[in-house]
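Below is one structure, written out as structure tokens; comments come after it.
A single protein chain has been omitted from the complex, and every remaining protein chain is retained in its original position.
And now, chain A:
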Amino acid sequence: MSTVTTAAPDRSAAPAGAVRSWKTPILLAVLALVALLVFGAGAPRNNVTFRLSDPNDAIVLPDLVLPAVATGWLTAVVLAALAVLAVLAVRRGAAVPVWLVAVFAVLFLIGFLTWVVGSANNPNVALYGLLAGSVTLAVPLIFGSLSGVLSERSGVVNIAIEGQLLFGAFAAAVAASVSGSAIVGLFAAALAGVIVSFLLAVFSIRYIVNQVIVGVVLNVLVSGLTGFLFSSVLSKDAEMWNSPPRLPVLSIPVLSEIPILGPILFEQTIVGYLMYIAVAVVYVALFRSRWGLRTRAVGEHPKAADTLGVNVNRMRFMNVLLAGVVAGVGGSFFTLVSVSGFGRDMTAGQGYIALAALIFGRWNPIGAFFAALLFGFATNLSNVLSLLGTPVPDQFLRMLPYVVTVFAVAGLVGRSRAPGASGIPYVKG
């Protein structure tokens, strides 16, 4: 996170000889070319309407209407210019600045949206819905990647996020159905996450089994167990076991009326609000508290922490359990918020996407939050676009989140540095 580079005397002295990475400029150039050919030359000859607010809102913003051809060419040309800037930067021996990549990404998105919506049968999309839906879809991802932050920052790789989410979803559905209370379901979800975490902790910390293998095994175990119970118990008497009440949406008066941001921030269920709180709390605790200092120390250099009297394995154990609470609560989203009822393997690999968000977000709660939002956006975009009837086949759109994941994890947007001792068990001596 720090940018201190005092001990690199040769970096400025020999700019011409620096090792250049052409990865980013090449990628940007290819994307700019795609923009020119598709968004510019291939632009549909009509206007695209972006609706900014619901007509029933207190404050109604006017619709944003963009001519597809002009917008397409404009974004494509600016993208090309940015790509040239990136090439020049690398030729000078410097790195591609982060702002350039960020601006490029936003512009590319605008160009893509204009093109794809413009080419649809009905060139009209609710932007507010697209954004709010993205956040909603990102909720379990954010919980999942926070769970990863807690666990990996203390040095335990958490592949079991998928299992924690799924078991959380299952427990929430069953507990809420039986008790008739969604809040009971929420607590049951947290407990279920802890149970998966406990197994992960016992095997990876106490018995030093390879952490990745334990995680994968737990995922398969949870999938099999919940699948079995689903078909043998839940589907037999769905009324009793699988009809949880949903968590109510709690709108905060006035604030929820703010256009675009209102529904995202102030019109959520408890799970949604908990998500924002969890991101803030984990961030502050990790970087500003004693617990956070020790957690990071244990994940970076456990022996150093041990020689200062920090109990490494206890610290790790507690963190993994805490990670289970967070992921379990995230799992409740599937059965208490998204749909009312459990379905076999309903998390559908979201735990792995959360893991990708964790890496993309550089093991930082805030970074992971935005990375998860990006994946949520990609998912929601594919949903919305398939409804609009775009020229791109549905299957390709549904690949979008995964393509974004692969590119993100390949480190195309800067270097990601894992905690030094992540995945390495600590054995004294």
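The rule we apply is simple: contacts are C-beta pairs under 8 Å (C-beta built on N, C-alpha and C of every residue); 3 or more make two chains touch, one makes a residue touch a chain; residues count from 1.
The rule is short, and it goes like this: contacts and distances are computed from a predicted model.
Undergrad: I notice the complex is incomplete. Of the names "Glutamyl-tRNA(Gln) amidotransferase subunit A", "ABC transporter ATP-binding protein", "Succinate dehydrogenase / fumarate reductase iron-sulfur subunit" or "Chemotaxis protein CheA", which is the UniProt protein name for the chain that's not shown?
TA: Of the names offered in "Glutamyl-tRNA(Gln) amidotransferase subunit A", "ABC transporter ATP-binding protein", "Succinate dehydrogenase / fumarate reductase iron-sulfur subunit" or "Chemotaxis protein CheA", the one UniProt assigns to the missing chain is "ABC transporter ATP-binding protein".
Undergrad: Taking the full complex into account, find the residue in A:G42, A:G93, A:G227 or A:G349 that is in contact with the omitted chain.
TA: Reading the full complex, the residue touching the unseen chain is A:G93.
Undergrad: Which is it among A:W291, A:F370 or A:Y402 that touches the chain not included here?
TA: Residue touching the chain left out of view: A:W291.
Undergrad: Of A:V220, A:A304, A:L387 or A:V406, which one is in contact with the hidden chain?
TA: Of these options, the touching residue for the absent chain is A:A304.
Undergrad: Considering the whole complex rather than only what is displayed, give the residues of chain A touching the chain that is not shown.
TA: 2, 4-11, 14, 17-20, 93, 284-285, 288-294, 296-297, 300-301, 303-311, 420, 428-429
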